[in-house]
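All protein chains of the complex are present and in place, except for one that has been dropped.
Chain nomenclature is as follows: A and B, assigned in order of appearance, with residue numbering initiated at 1 for each chain independently.
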Amino acid sequence: MSGRTDILGKLKNDRAGLAGFLIVSLFFLLALGVWLGWLGQGWSDAGGGRWEAPGAEHWFGTNVLGQDIFQRAVYSVRTAFEIGLVVALFSTLVGAVLGALAGWYSGSWVDGTVMWMKGVLDSIPFYLFVAAVAFALQGQPWAMHLAMIATFWTTTGRLVRAEVMKIKSMDYVRSARSIGLHDSLILARHVLPNTSHILLVQATIAFVAAIKTEVILSFLGLGVQDGVSWGLMLAESTQEVLAGHFANFVAASGMLFLLLIGFNLLADALQDALDPRQAAL
Amino acid sequence: MKPLLRKLLQGLLLILGVTLISFLLMVWFGPDQTYTLIGKNATAEQIADIRQQLGYDQPFFKRYLDYLASLATLDLGTSNASGEQVNKILMRTVPVSLALMVPGFILGNLLGVALGLSAASHHGKWRDRLISGLSVGGMSISFLVVIIAFQVLLSTPYGLDLFPVRGWQVSGFGSYLQYVTVPTLALIFVTLGYNTRFYRAVFIEESGKDHIRTARAYGASNAEILWKHVLKNSMVPIVTRVMFSIPLVVISGSLLIESYFGIPGIGLATFEAITSGDQPVLKAVVGLTAVAFVAIQVLSEMLYRLLDPRVV
Partner (left out) sequence: MPVGAARKLLPLLATGALLLQLAACSDAPDGIEADAAESIYRHSMDGAPRSLDPAQASSIYAKMLVVNLYDTLYRYKYLARPYQLTPNLAEGLPQVSADGLIYTIRIRPGVYFMDDPAFPGGKGRAVTAEDFVYSLKRHFDPATRAQGAWLWQDRIVGLDQWQDEGSDYDREVSGLRALDEHTVQIQLISPFPQLTHTLAQGFSAVVPREAVQHYGREFPIRPVGSGPYQLQSFNSSSAVLRRNAGFRQQPFRLEEEGYDPETQSYLGLEHLEGKVPPFTDRIEVEFIAEDAARWNTFISGETDFIKVPVTQFDQVLSARDPPVLSAEMAEQFQLAANLESGFVHTDFNMDDRRIGYHPNPDQDARNKALRCAIIKAFDWQKRNDVFYYGIGKVFPGIIPPVSSEYNPEQHGVHTERDLAGARKLLRDSGWHAGNLPELEYGFTSSVTERQMFEQLRSFLADIDYPAEKIRPLTFATYGDYARAYLNREVMLTTTGWTMDYPDAENTMQLFYGPNSSPGSNSANYNNAEFNRLYRASATLPPSAMRTSIYRNMNRILLQDCVTISGIARTLILLWNRDMAMLPDRSFVGGFFFRFVGSSEDPTAYTKNESPRQ
């Protein structure tokens, strides 16, 4: 597709965006390595001593249990990608579908209901809502994901709705309607593909938000339950930093920062490349 | 006034939705306090007694309607944990949260506007790039990391050790500043990236508009353009952003800051209500936030009219 090469071409000229892309790719490779069982597999082994200093055997030292902080930080890349991908994918999907429906049937009860749902979800303080979902689905490993999906779709929904309302009035859509094509077909074939620039950018933004939220939730004890994540490492570090053990804090916050800045740069570049008008706003 | 009426009706529907969802999540499926209130070696009978006292045995709709009634009459009941009236808890904690969050909130937005203006007026130049780059950096740091880092750097012997580590022993303006500074700096730091970026985009959009170009063509000075035209015409998005972030920043932001710094505000009270399952407190916080949010929506609708007569 010409659109694709266009993006790549524009990205190539955007040095910050390129850097972001490289960082994200690097992290993705790390995540892939963990998935394939090549990296970070020893994250839960407690083989080392208590709070060992960084060295040849434990690059970032060990935590209180003697677990290798480097391995834990690397394994957490996978956790971050799992959360980020799931939340980004589903929140964008839900936002796209509901936004498109609302835009297509704007003014009708469908639109009203979607906008009401959006209004309701936007009115509950975010952490309270997420905490509440985590409680309600006690013990479910997907509670956190669900809570984020339920709140993150609203922005995508709003943007897609506006875009669809615009597209709806365009000639090719009108003509498609006039020859009697079914609504759902027009939406799927002609309308939704034209919102892909919004979806791509919103997905990256949702990814960033998901990772950041995981950190807070895990700190509050409502996030990752089995495994390890940067949020859990940071929660651990809150007990350690004031005793002078900084390895957990530095490793987790450093990698978190890198990945987030990579994604933020990428999101900016994508926005510039795909949707210059929105980029300004 | 018809649109306003419509807005009010919408607001009412929103409140119904918010209360229903929060009731479902936080009360119906919410944490169960029974088992923190029983003694050792409790009997099944004692457990049933407590459940009945807490009203857990009532049907869904009765409990939901009671909730709506308590919100409507502002008779919010008493905490199940301490027996303190929820109204009193709110009156005790909300001022603390406001005193804690307002300085950071105002400074964060002012600084954001200033930096945004500065960047927008040098659109595309190195200063713009620097500010944009820094705000992306700021956006990439987790709130939790900021809080931990600021505490270590400002309040411990590992850093400057200037301020109390935590707490809120406020007795006068001096002690207030002592306790408010570190949380405020953390709050400014964490919101500044977002604010700057947002305001920069608003100003750039505004600068590109025809009337600004015209003014520029007529030789108005840069400062004049920014003050008279860009800033003034950007008031609607600025006010909207500020208004809408108030309830969320106060509750969500203070939840983390207060539980980390041990400050007895509404955020900490909410956090404790969550972890102890104190439903009367939770219900009040969520319900009142929703009402506040909807009220702000209606209010901002009126403000738009004042600021921008073009809005119909």
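We take it that contacts are C-beta pairs under 8 Å (C-beta built on N, C-alpha and C of every residue); 3 or more make two chains touch, one makes a residue touch a chain.
None of the values given here were measured: they were computed from a predicted structure.
Asker: Considering the entire complex, write down the shown chains that touch the omitted one.
Answerer: A, B
Asker: Among B:Lys7, B:Arg63, B:Arg166 or B:Arg216, exactly one should touch the missing chain; which is it?
Answerer: B:Arg166
Asker: Taking the full complex into account, find the residue in A:Leu146, A:Leu192 or A:Leu222 that is in contact with the omitted chain.
Answerer: Candidates A:Leu146, A:Leu192 or A:Leu222; residue touching the omitted chain: A:Leu222.
Asker: Which residue, A:Glu82, A:Glu214 or A:Glu236, contacts the hidden chain when the whole complex is considered?
Answerer: The one listed residue touching the chain not shown is A:Glu236.
Asker: Could you tell me which of B:Ile50, B:Leu134 or B:Ala215 touches the chain that is not displayed?
Answerer: Considering all chains, including the one not shown, the answer is B:Ile50.
Asker: For subunit B, enumerate the residues touching the unshown chain of the complex.
Answerer: 31-44, 46-47, 49-50, 53, 78, 81-85, 92, 107, 110-111, 113-115, 117-118, 121, 155-157, 161-169, 171-175, 177-178, 181, 222-223, 226-227, 231, 260-264, 268-269, 272, 274-277
Asker: Could you pull out which residues of subunit A are in touch with the chain that's been left out?
Answerer: Answer for subunit A: residues 44-46, 50, 64-67, 131, 134-135, 138-139, 221-222, 225-226, 232, 235-236, 238-243, 245 touch the chain left out.
The working rule: only the chains that are shown with their structure count from here on.
Asker: Taking the mean of the C-alpha atoms as each chain's centre, how many Å separate subunit A from subunit B?
Answerer: 22
Asker: State the interface residues of subunit B toward subunit A in the complex, per the touch definition above.
Answerer: 10, 13-14, 17-18, 21-22, 24-26, 29-31, 133, 136-137, 139-145, 148-149, 151-152, 156, 158, 165, 201-202, 204-205, 208, 247-248, 251-252, 255-256, 259-260, 270-271, 274, 285-286, 289-290, 293-294
Asker: Looking at the complex, which residues from subunit A come into contact with subunit B?
Answerer: Touch residues, subunit A against subunit B: 16, 116-117, 119-129, 131-133, 135-137, 208, 212, 215-216, 219-220, 231, 234, 237-238, 241-242, 244, 249, 253, 256-257, 260-261, 264-265, 268, 279-281.
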